[in-house]
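The structure under discussion appears below in the form of structure tokens.
With one protein chain removed, the remaining protein chains of the complex are shown where they sit.
Up next is subunit A:
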Amino acid sequence: MNGPQDLGGQMGFGPVAPEKDEPYFHAEWEKRALGVTLSAGAMGHWNIDESRHARESLHPADYYASSYYEIWIKALETLLKRHGFVTQDELLVGKSLGGNARAKRVLQAEDVPAVLARGGPCNRPVGADARFKAGDRVRTKNFNPEGHTRLPRYARDKVGVIDVVREGFVFPDTNAHGRGENPQWVYTVVFESREIWGEGADPTLAVSIDAWESYLEPA
């Protein structure tokens, strides 16, 4: 979706503000926010793509006014409500009002190291050969789906070169919406800055994205 998350090339946000000796967390609640988000995700009722889509579906004004852990928590509330684990009334009173929601899995403390060390690989076999090879010229599609996609706006309808053929990966555009993993080949596609930014672009700059095969056409 053309949502607030799609930031590449937007202007007006001001300078980057690196913080010297930045702490991992800026408040105690951020620690709990990280842990609650990962624990709830570990229940296994939604995937990372649905989770990202919940975050980018925040109202743009809300998204830009929120810190990143705030975005996580607001999206987590959406996911928990959508999947029947909490109700709005419960969020308002701050306690369980009953119900019998059962999780597929409950992440226990003793299992955390193994679960984090395992991660969640997204590579999958693809039933067909890769359509493109390194060095091929490709054009990204011009589309504007209302659902989740990982093709940024700045890189749509642009000509680039296949830099690296990766492997098959879960396709976020369907996976985010419960329509299956549908793995596709992924490619690193590199663009000259002028192709993307036009006049005045930094001539020493090249930008690459990682693109699923269906985002690309031969150029």
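The working rule: a residue touches a chain if its C-beta (ideal position, glycine included) is under 8 Å from a C-beta of that chain, and two chains touch if they have at least 3 such contacts; residues count from 1.
Basically, contacts and distances are computed from a predicted model.
Missing chain, UniProt protein name: "nitrile hydratase", from among "Branched-chain amino acid ABC transporter permease", "Cytochrome c oxidase subunit 3", "nitrile hydratase" or "N-substituted formamide deformylase". For the chain missing from the display, the contacting residue among A:58, A:138 or A:211 is A:211, taking the whole complex into account. Screening A:34, A:126 or A:159 for touch with the missing chain picks out A:34.
One chain is missing from the display, and on subunit A it is touched by residues 5-11, 13-19, 22, 24-29, 31-36, 38-40, 43, 52, 55-56, 64, 67-70, 73, 76-77, 80, 85-86, 90-91, 94-96, 99, 101, 103, 106-109, 111-113, 116-123, 150-152, 154-155, 164, 166, 169-170, 186, 188, 190, 196-197, 201-202, 204-212.
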